[in-house]
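Shown here: the complex without one of its protein chains, the others still in place.
As written, the chain order gives the labels A, B and C, with residue 1 at the start of each chain.
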Amino acid sequence: MSDIAPKELKIVGFLCNWCSYGGADTAGVSRFKQPPDLRIIRVPCSGRIDPLFVVKALLNGADGVLVSGCHPRDCHYSDGNFYARRRLEMLKRLLPFLGIDDKRFHYTWISASEGQRWQQTVTAFVKRIHELGPLNLKEEKQS
Amino acid sequence: MTVEKLKETVLDTLKDVELVMGYQMGFDALHATPLFIRKKEDAERLIWNPLCVHNLTTYLPSLKKSRVGVVVKGCDSRTIIQFLQEGLITRENVTIIGIPCQGIISVRKVLKEIEYEPVEEVSFNSDSMTIKTLKGSKTLKIEDVWPDKCITCKYPTPLIYDYLIGEPVSFDRGVEVSQVIKELEGKSLNERLAYWQKEFDRCIRCYACRNACPLCVCQDSCIAETREPHWISQRLTLNEKFMFHMIHALHLAGRCVECGECARVCPMDIPVNILKKKINLDMKELFGYVPGVNAEDKPPMYTFNVDEVNIKEHGI
Amino acid sequence: MRVGVFICHCGNNIAGTIDVARVAEETRKIPGVVYATTYMYTCSEPGQEEIKEAIKREGLDRVVVAACSPRMHEMTFRRTVEKAGLNRYFFEMANIREHISWVGEDKEFNTRKAIDVVRMAVAKVMQNRPLFSSSFKINKRVLVMGGGVAGMQAALDCADGGLEVVIVEKSQSIGGMMARLDKTFPTIDCSICILGPKMVDVAQHEKIKLYAYSEIDEIKGYVGNYQVKIRKKATYVDWSKCTGCGACMEKCPSKNAYDYFNFGVAPTKAINIPFPQAIPKKAKIDPNYCRQFTKGKCGVCAKICPTKAIDYEMKDEIITEEVGAIIVATGYSLIDMDMLPEYGGGRYPDVISGIQYERLLNASGPTAGHIERPSDHEEPKTIVFVSCAGSRDKSIGIPYCSNFCCMYIAKQAILTKDHISDSQSYVFYMDIRSPGKGYDEFTRRAQEEYGVHYIRGRVSRIYPKGKKLVVRGADTLLGTQVEIEADLVVLATAVISNKDAAYMAEKLHISYDTFGFYVESHPKLRPVETNTSGVFLAGACQGPKDIPASVGQGSAAASKILALFSGETLESDPAVARVNINACVGCLKCVKTCPFGAIKEKELRDGRVVADVIETVCAGCGVCTSTCPCGAIQLQHFTDNQILAEVNALCLI
Partner (left out) sequence: MADREYAYYSGCSLEGTAVEYDISVRRVMEALGIRLSEPEDWSCCGSTPAHTVDHLLAAALAARNLTIIEKMGFNTVITPCPSCMMAFKKAHHRMKEDIRFKDEVNSLLDEPYNLNVQSKSALQIIIEDIGLEKVKERVTHVMPDLKVAPYYGCILNRPPEIAQFDDPENPLSMDKIFTAIGVEVCDFAFKVECCGAAYGVPKRDMVNELTYKILSMAVDCGANCVAVACPLCQQNLDLRQQQVNIRKNTSFNIPVLYFSQIMGLAYGYSPEEMVIDKLVVNPDSLISSRITLSQWNEMKAREAEASKAKKKEKKNIEKIEEET
């Protein structure tokens, strides 16, 4: 973690309750160390995640957004992550067109048993956001 | 000749429906305006020329339970197909009068050419138009004043209709991606962000784009104005405007039929349609889906494949 | 609004790496927060009392507890605030342990993160609305999937507790893997002698209905009210007429059918009863081998059958059963020996798997209990057992231990000596895993009393040399390579999940791990529950385990269901989708995307069409909420405004 800058950046995580939130818990129980930048919002299912939440977070000042759900076919609600996959892929492709680096938005699938994978994902994503630096969309001018 | 045939068909249709929607002359010679024909004599005012830019199908979902007729161009017909995909209209209730179209004009482009002089008279030849103003008259080739959508048009003949006025035309101008998208894609991320911030900053949040959009089904329930849920405030900041346009674009993802009404009606000349066009390119690449072409299709955001062949997992 | 925040030290678990006092101090500055305090163990009895008192003393109407994961204690604290008179949904949890104190080393960073997370929880709790659950009637019948020892135990316990049970067993007879074993460790009890009576109990219990040779086609519904479609596969024998006399099997001319029960140790007849104690003891035709099916003529069994039970035209039959809870006890599989080419698995006939050897040892097996080599039917004198044949082998994707091989190898080595007194057994092992009661003593006995030669090391290759097989491996204790010329090699092949485990999990909406084993709710505290309420696990479908562990889980799952069904009704989860009919424009996109068919259209009196949620069917995923363009359908407790409040609380400072 030595290559992480002293000031943490603002990274929002949207995690489904059944798989990825559990995976993050598993990582915690196993004491898998992670950089401190990520703040997690728990949602029941990745299918609950409206891509607009991601946009809202970025516009409001987040430097990166991480979304994680159950692996495809393993959704607690059977199909939620299938919808999420399409919506999030659509957003991932739109962001660079708007001038926002799509590297700032990552979506993936992590199960409740994959604590180590969670640790690796968080570590790599935070590192990447630090490489990209702050996004600064919040500093807006009043018109 | 087309107009005569059109009138004939409209009168014929009017026997079975409450209302037929077409075009009439507007407040000056450069503008057409929608015409709602309920009585025989209304039909006298019908016109048909490249000024007939409006997508009249916008009114259909609110008339879902009435029997109506509507005059459509090729591009407008795609809206009807999209409505059918989404179950927003009942096919039996709508009589579609299709007109093959060689391209319409962008009033904005014409005004620029005539330097915003008041228009006295407009006349059309096969591929050009002559505009008479106080300062004299000017002849423009129609293709030079096409709106963006006519340049990339693939469906000049309506894809769905009950009557077709005139012979079907077909052409493909070979332009897949509109110029604005190409130019933007050639720019750096920072330049693109600056571009959109500059464009959206002009937005006055009049919601004309939303109201003109045939697929913005929410209308009065639009989350840009509600508190339950409270997505954006009424503050006039760039980010609130940006967010509004993101809501508009993402709600249209995989549904926008590229009729261009949003951009046409924008009083601030913001290229509102471009984001949706860009998303459509991705929808085609990802799901092989083009909105408003086949009534049997399912809009891609409301369905899924268990194995998505074209979505690869992203690494960090 | 008066929010109270309780920050837990969790001993040193949280306070060790988070400055909890500073978190409390910062929390007090958040608008709406009127009270913030820290407590050593908030989940303890006095900790909960403190919350209740503070609610009364400070007039709190919303509560946030910053402690461990809500997956751990959300229910605990919801009950606490409810006892103090608040609606249980006026409560939020901030996870500052699993997500902060346990994963971050820097106290300053952790403290800042904890403050943010508490602020988000406060923002959300202020958006929370009171929710009330309703109760619904339940169907007190139980479906048990799998008739192995775990499933049978679960079924018997449920039935003895007064519940009606439906068992669906994939194969022709119940009994599962245990029915194939010769003896059991560490007592050398005869396996079928102790299992047989249980099988009979299942067959004779008036509360148990058994569907053998049947599969689950579809599962619909939710806890308390499932509809299950069962496919009774065609056996081509009318089981209502079949007496199990076996005459057909005797006369059947097709003698080369694959014997699934005996794992292909020897061929069987195309019409057969798998083993003498089978339940139901009924014959079944294997159409892949039956001449009537392959050649279109034969009909011997139909002629010989005294009750005219043969029916070549039989078709699969679909039956619907309604149940209220499901026990999954689908068991395990073993890897194919083809996966071990370095051991010549599948190529050399005298390299066999442990379960095949079990059948060779068994008196009702194809060799009537005489150990003989498959290649030439000679009695082997030198037998080599290879443990971890596939298990603990990352290179073939099985990094885990198969749990019971060390023990059954010891048992088989002992039995080998009993069968062939002048034989010598060798066991290649990585380490001997024998942690059960009497287990270690048992493996010692194998070595000390029965002279089994244990060699610590892996086998690198097995190759034929004349009639023998050379087993080459390392002896890591001696530091040399050893080669043993064996007559027979037994591979303790790795335990894997069933081929269709993932497919079944998807039907049940339960999770499975990378290896296809089903995931329990909590590895320590909820070992037989799943995250899907109403679905329970028993036996090796959850992970490799031996007989006593499987039986224990079967009973545990049954007791969970007996508790669940102790009343007449269940409480519904009120965190379901709700439609604001004033905002709904009736586009019905939610109807299209709902994975559960829980939304239907409804016409209002003014003729307007809107969406309508069937509350008991709604599972609470929220796909509809993110589909609805106008935000008219909102998943309660995870509404747009609640999530936006969290986003804003985090980002807008």
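Annotations
Criterion: contacts are C-beta pairs under 8 Å (C-beta built on N, C-alpha and C of every residue); 3 or more make two chains touch, one makes a residue touch a chain.
Bear in mind that the values here come from a model prediction, so they are computed numbers and not experimental data.
Contacts of the undrawn chain with the visible chains, over the full complex, involve C.
Summary of contacts with the chain left out: across C:Glu342, C:Glu449 or C:Glu485, the touching residue is C:Glu342. Checked against the hidden chain, the listed residues C:Tyr41, C:Tyr312 or C:Tyr463 yield one contact partner: C:Tyr463. Mapped onto chain C, the footprint of the missing chain covers residues 340-342, 344, 347, 395, 461, 463-465.
Simple rule for what comes next: only the chains that are shown with their structure count from here on.
Interface comparison, B-C versus A-C: the higher number of contacting C-beta pairs is recorded for A-C. Chain A and chain B, compared by their mean Cα positions, are separated by 36 Å.
Distance between chain B and chain C, defined via averaged C-alpha coordinates, is recorded as 54 Å.
With each centre defined as the average position of its C-alpha atoms, the distance from chain A to chain C rounds to 30 Å. Residue positions of chain C with contacts to 2 or more other chains are 593, 627, 640, 644.
Counting partner chains per residue, chain A shows two or more touched chains at residues 56, 60, 73, 79, 83, 87, 138. On chain C, the positions that touch chain B within their shared complex are 580, 583-585, 587-589, 592-593, 607, 627, 629-632, 634, 639-641, 644. Across the complex, chain A is touched by residues 181, 184-185, 189-197, 201, 231, 236-239, 242-243, 246-247, 249-250, 253-254, 275, 278-279, 282-283, 286-287, 300-301, 304-306, 308, 311, 313-314, 316 of chain B. Touching chain C in their complex are the following residues of chain B: 65, 86-88, 217-219, 221-223, 226, 228-231, 251, 298, 301-303.
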